[in-house]
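Complex shown without one protein chain; remaining protein chains in place.
Right, chain A next:
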Amino acid sequence: MAYSFPEEVLEHVFSFLASQKDRNAVSLVCKTWYEMERWCRKRIFVGNCYAVNPRIMIRRFPEVKSVELKGKPHFADFNLVPEGWGGCVYPWIVEIARGYPWLEEIRLKRMVVTDESLELISKSFKNFKVLILSSCEGFSTDGLAAIAANCRNLRVLDLRECEVEELSGHWLSHFPDSFTSLESLNMACLSYEVSFSALERLVSRSSNLKTLRLNRNVPIEKLSILLQRAPQLVDFGTGAYSSEIRSDTYSSLAEAFSGCKKLKSLSGFWDVVPAYLPAVYSVCSQLTSLNLSYATTQSPDLSKILGQCHNLQRLVVLDYIEDTGLDTVAMSCKDLRELVVFPSDPFVADANVLLTEQGLVSVSEGCSKLQSVLYFCRQMSNSALISISKNRPNLTCFRCCILEPRAPDYLTFEPLDVGFGSIVENCKQLTRLSMSGLLTDRVFEYIGTHAKKLDMLSIAFAGDSDLGLHHVLSGCESLRKLEIRDCPFGDKALLANTSKLETMRSLWMSSCSVSFGACKLLGQKMPRLNVEVIDERENLDSIAEDAHVEKVYIYRTVSGQRPDMPDFVRTMGKDNHEVYNLS
């Protein structure tokens, strides 16, 4: 007897499923559920913009309100992807403008976004609400002006670490006086001064404003004005936090901060003058997130603030915090979930600050909820890593970067295999790992054996042979993103694990030992993988099959070769006449 829930009931049940993973699973149950689910899916996340083309997406999911796309590989953040590689969003915007006229949200990461794209966005979606551009480039303040002028219902404009060509500061003034819906504005990455009066008016009439992240150019003297206009702020980023200390500036600032009863997140603090830091003391106990990574100030000043941040969950700092500052964090920030410590002077071999592995060990001891770590340091030991793993088996993200490549355990001079091995063995929920220091194939054996939940792995200057890579590809069941640079991994491991590559989003290998011949073979064997060799040398056509490629980026796709490859990118092993599959 065929029976099922009426459509309305199914749709209602599905509406509780937020995660894409769950919705994907639901759509595989049966044809009815597939049909139901596709009609009511509202949000789409495409982790690799070249894995699928927009027409396929629009055909399957006609009612989408929110699209998120990622473009360039992660190592593009560190200049390993040459200019012009791709990741241009314009073709997507064209299709989405046609297919989703009621689209409300666009989130892009590591994509090339032109002014043309921004103008098209601003004119195509009448109910457009959210634009988040993360690590994007290719646009200017003209594009921002178009968004400001045309998006009448905009709620979020978030430019996270974008590279913007700044032609003028006037873009902000393009928000019409009738525009009052702004909830979140992040312009921290811009350097030009925007008109302060336009900013003040915008803030004043945006009664729902919750997030305001200013750029460096907004002087400290003006902060109290803005805070007074928006005491409801939850997330605030200052501009340059410096000026000659004046008591009237200080007291207005302190008073303004104390009026922000809902403030939970602080950032900014460029060029900080320590005498102004106490102005934030009144909000410290409210803070759940604090980013002081632009505050080039000493440990004692940092400790004084952190000692009061009892509810802090996320902390981003420079290594100026030193081990002593991290001891304070360990004692005072018992709710800490995420710790990020950036290096202040990454290119100097000698330590300029007293930050060692001890600081991290200390936090791992004191902060029982610590889940996510990104830690740059100059020395590490196996014993420290083992302690950390035993203290915090609940770690989900562990990224440890020892500044000197191939640095051994500084106490024993041994490789750090055992230390990182301990991390993967004890931290059973680990989904992201970045390693550094001296590492042999042994650490990869540990990873392949234990890191069953590992989703993303970053490796540099590590390993001895293909066996290392083979351990990872054959053992890490959940692995979806693997990025490798300067490791002696080559053809054997790749060709022995070809089907694994189709279960992953992508694999990046640069300055390794992968040959042109192997790339060709892989591309021929696996029609649903794009094996893109990135090589800027001339005469690529006459290069020997056994020569090593500079870089290779392998990703699964249902779209065939991409049509926008520059001349230094080749898709290997595919017939030249294969065209971009638009149907």
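Note that in this section a contact is a pair of C-beta atoms (placed from the backbone, for glycine too) under 8 Å apart; a residue touches a chain by one contact, two chains touch by 3 or more; residues count from 1.
Keep in mind that, in the parts below, contacts and distances are computed from a predicted model.
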{"item": "Options \"60S ribosomal protein L6\", \"Auxin-responsive protein\", \"Potassium voltage-gated channel subfamily D member 3\" or \"AP-1 complex subunit gamma\": UniProt name of the undisplayed chain", "value": "\"Auxin-responsive protein\""}
{"item": "Candidates A:Arg485, A:Arg556 or A:Arg570 - the one touching the absent chain", "value": "A:Arg485"}
{"item": "Of A:Thr431, A:Ser510 or A:Thr557, the residue in touch with the unshown chain", "value": "A:Ser510"}
{"item": "Residue among A:Val67, A:Leu416 or A:Ala460 that touches the chain left out of view", "value": "A:Ala460"}
{"item": "Selected residue (touches chain absent from view) among A:Gly169, A:Pro343 or A:Gly359", "value": "A:Pro343"}
{"item": "Touch with the omitted chain, as defined above, among A:Leu182, A:Leu336, A:Cys401 or A:Met572", "value": "A:Cys401"}
{"item": "Residue numbers in chain A that touch the chain omitted from display", "value": "75, 77-80, 135, 161, 189, 271, 293-294, 296-297, 318, 320, 342-350, 352, 376, 401, 403-406, 434, 458, 460-461, 485-488, 510-513, 536-537, 546-548, 550"}
